[in-house]
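For chain A:
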Amino acid sequence: MKKILALLLAVVLVMGLTACGTEPDTDEFIVGAIYINSRNDTAGYTFAHHNGITKAMEELGLDVNTQLVIVDEVPEDKEQVLAAVDTLVGEGADIIFGISFGYIDAMEEAAKTYPDVIFSHATGYKSNTTNFNNYFGRAYQARYLAGIAAGLKSLEIGNNNVGYVAAYGTEYAETASGINGFAMGVLAVNPNATIYVKNLGAWADEVNEAAFANELIDSYNCGVISQHCDSAQPQIAAQNKGVFGCGYNSDMTPDAPKAHLTAAIWNWNVYYRTAMEAAMNCGEASKFVETMGSGAYYGGLKEGFVDVSPLSENCAPKTAEIIAAVKAMMVNGEWDVFSGVKLQISPDGTITKVDAALVDNNGNEIVPAGGASVEDSVITGTMNYFVAGVKEG
Partner candidate 1 sequence: MAQQYAIELKGITKTFGSVVANNNVELNVRPGEILALLGENGSGKTTLMNMLSGIYKPDSGHIFVDGKEVSIDSPEDSKRLGIGMVHQHFKLVDVFSAADNIWMGRDKSGLVLGRDRYDEIENMAKKFGFEIDPRKKVYNMAVSEKQTLEIIKVLYYGAKIIILDEPTAVLTVQEIDKLFNVLRRMKAEGHSIIIITHKLNEVMDISDRVAILRKGEYITTVNTAETNEQELTEWMVGRKIDLNIDRPHMEKTRPLLELRDVSIRSDEGAVAIDGVNFYIRGGEILGVAGIAGCGQKELCEAIAGLRPIEKGQMIHKGENIVGLSPRAILEKGISMSFIPEDRLGMGLAPSLSITDNMLLKKYAEAKGPFVDRKQGKADAEQVIRELEVVTPSAETPVRRLSGGNVQKVLLGREIKAGPNVIITAYPVRGLDINSSYAIYNILNQQKQAGVGVLFVGEDLDVMIALCDKIMVLCHGKVMGVVHAHKTTKEELGLMMTGALDLVHKYEDKPAGLARDTRFGEQNEEG
Partner candidate 2 sequence: MSFHIVKRDNCPLWKKCALYVGAVVIALLLGSLLLLALGVNPVVYYSRMFTMGTVGNKIAYKVWINYLKSFVPLALTSVALSLAFKMRFWNIGGEGQFILGAIASAFVAFTVGPFLPEPLTLIVMCLAAMAVAGLYGLFVAALKVKFGTNETLMTLMLNYVALYVLIFLAEAKADWNFFLDPGSLRPVFASFADIVSFPSIPLGGQFSLNLCVIFTFLIGALVYVYLKYTKHGYEIAVVGDSAGTARYAGMKVNKIVLRTVFLSAALIGLAAAFKVGTAGILSTSITDDVGWTGIIVAWLSQLNTGVIFVVSALITMLHYGSTVAAATFSQVDSSFANMLQGVILFLVLAADFYTRFRVVIVKKGDK
């Protein structure tokens, strides 16, 4: 028995050595991750990230069982995040992903303490020039596309009221930009539409997610329900009431096959793969940010970081065609959502660019007609208004 073990060990060692010789040291590359919820979740935010990381690792030929170290259920508590970092560094992590916004200060400090380790922080805004970056995506682009699907549906059913169950409203740029992107997609198709927003005041609250969707349908007479929350409850509510909806985070057609149109989704693996490749190729941790090109990764439709899920059969005619065309305009950089140029889309598929000011729902001008897109920092940080056409319910 001992002999066999020794033999096995030798084989493993030899294989390890040969692998190291040629390729970058993929076999010794350790990925660390700090999660807010459990790694064994089957839905929701942590699930999406864990899926993204494992998918990216598989794509890169990394072994999830031996090369991924995780500390999960870490609250947004600096001490506990730092302790988690210590654990992961102790396990030899080369890159550490922190997925929750509240880890921001701890990640920043950890990057100073461990200059040989790369720190990458989701949804944050801090970075340095060496081993610490942040990453987020242009969800508003995907939401704009979903908005088009919703707008076309609203025209088809002849109901100009569109509902939106949101985790938060203008308190966070993340939610505001998502609502605005979606609203502008709806309005490009149906200029008479009104988008009613119900604010949950929590990132996840399954009970109220359903209740608010029902209220939007019953009291606001909404015909399409969009959402910025984890569960599929709003879509299920839409199906129960015989209306339609756009999901978020994952394709929710299986949850509500009769109601769901399409969902704005994240392909986190796109970033994770990019970041892991950069980390393995950059040689030393201090070159990571340089290799990535910037301390803030902000991927969109172009990178495939965000997208819409496959359109369901519930969508209005021509939806696929129109979405594909608009998506192409954003992918090739010809046009973007928050600018002084608006798209006018007719249900027959004609897309016209019109110079028009970006105005918030209090009538303040944000971008003059014909003006350039707002800065990315506005979308990620300071967007604290709703565009015209959005009403808080």
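The set was built so that all candidates are chains of the complex that A comes from, given by their letters.
Here are a few things to note about the model shown:
Everything below uses one rule, namely that a contact is a pair of C-beta atoms (placed from the backbone, for glycine too) under 8 Å apart; a residue touches a chain by one contact, two chains touch by 3 or more; residues count from 1.
Since this is a predicted model, take the numbers as computed values, not measurements.
Of the numbered candidates 1 or 2, 2 is the chain that chain A touches in this complex. Within the complex formed with candidate 2, the residues of chain A that make contact are 38-40, 54, 64-65, 68-73, 75-80, 82-84, 86-91, 101-102, 104-105, 125, 172-173, 381-382.
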